[in-house]
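Shown here: the complex without one of its protein chains, the others still in place.
Our next item is subunit A:
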Amino acid sequence: MKRWVLGEFGSPERLLEVARALRERGFVRLDAHTPFPVEGLAEVLELKSSRLPALGLLAGLGGAAGAYLVQWFTQAVDWPLNVGGRPLHSAPAFIPITFETGVLSAAGAVFLGLFVVCGLPRVTHPVFELESFRSASVDGFWISVAVEESTPPETVAEVLRTLGASQVSQVEGEE
């Protein structure tokens, strides 16, 4: 069972200030929920940069290599077919498929990777229990503080209220 205290703020600028203030007060297990990406938030929350581009590169190169290998194996080794005396291992003719397969693999890997690193798909989450949380995808800028079993959530809620949250709620459940 985990517990979060959530506070809603009116603007991305305010959200950034609050996130900074919370960090200064020693809160570390922070997250934000916003309707659009907020510049600078990742730096304040000290999120690690995404490794999806590297994954895409690896998958792309792997896919391209695999496609070339299949073409070479089928045309030059397993089923050699002499068409007008052209070379069996005809590299230029293999380039289009090699390239396209590389792109396809990179895109597929990044797409799947996105879901894995974001912990999606999931249809339920404790925060969805909150009716007011619906504003997080419309115009509400929420900050969420994960709290330990031992700390009373009221103290965190009080901090969020002093920082100007228009509403404060807490939820608990399995992440």
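Convention: a contact is a pair of C-beta atoms (placed from the backbone, for glycine too) under 8 Å apart; a residue touches a chain by one contact, two chains touch by 3 or more; residues count from 1.
In this section, contacts and distances are computed from a predicted model.
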Consult the UniProt record of the chain that does not appear here and report its protein name from "Molybdopterin oxidoreductase", "Insulinase family protein", "Putative iron-sulfur protein" or "Thioredoxin family protein". "Molybdopterin oxidoreductase"
For the full complex, which residue in A:Val5, A:Val127 or A:Val168 touches the chain that was left out? A:Val127
Which listed residue (A:Ala21, A:Val38 or A:Ala65) would be found touching the missing chain in the intact complex? A:Val38
Applying the definition given at the start, please give the residues of subunit A touching the unseen chain. 12, 31-38, 41-42, 45, 47, 49-50, 52-53, 56, 60, 70-71, 74-75, 78-79, 81, 83, 86, 90, 93-94, 96-97, 99-101, 103-104, 106-108, 110-111, 113-115, 117-118, 120-125, 127-128, 134-139
